[in-house]
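A single protein chain has been omitted from the complex, and every remaining protein chain is retained in its original position.
Here is chain A:
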């Protein structure tokens, strides 16, 4: 059952369970999210995934266009799992799945390609 996040009061403080760091909010299913904040978080998670996958794909190396599809499916799956199962947000309040999944997608795709090409070219030739 999806809960409404945007109107939720942060009861942790009332219960004495104060979150010490901002980053704790990233794993807190009870936290309330502004649309812009959530969009920014998903954007940066995508960029990190793109960079890590690009470095990894290039280092192994993984060769072939199929690994582009693997990256797209993997990164989208991780983003979906994050907002649906860890943050447990109601996607309708934030513009639906398409809006959330496309946040930072193109920039992370180009970053992934750049990292993959660079590591592959420099490490294996």
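Operating definition for what follows: a contact is a pair of C-beta atoms (placed from the backbone, for glycine too) under 8 Å apart; a residue touches a chain by one contact, two chains touch by 3 or more; residues count from 1.
Simple rule for what comes next: contacts and distances are computed from a predicted model.
J.: For the complex's missing chain, which UniProt name, "Calcium load-activated calcium channel", "Dehydrogenase", "Translation machinery-associated protein 20" or "Armadillo repeat containing 4"?
T.: "Calcium load-activated calcium channel"
J.: Touch as defined at the start, partner being the missing chain; which of A:31, A:49, A:79 or A:111 qualifies?
T.: Residue touching the absent chain, from the options given: A:111.
J.: Could I get the residues of chain A that touch the absent chain, sorted low to high?
T.: 35-36, 39-40, 43, 47, 50, 57-58, 61-65, 67-68, 93, 102, 105-107, 110-111, 113-114, 116-118, 120-122, 124-125
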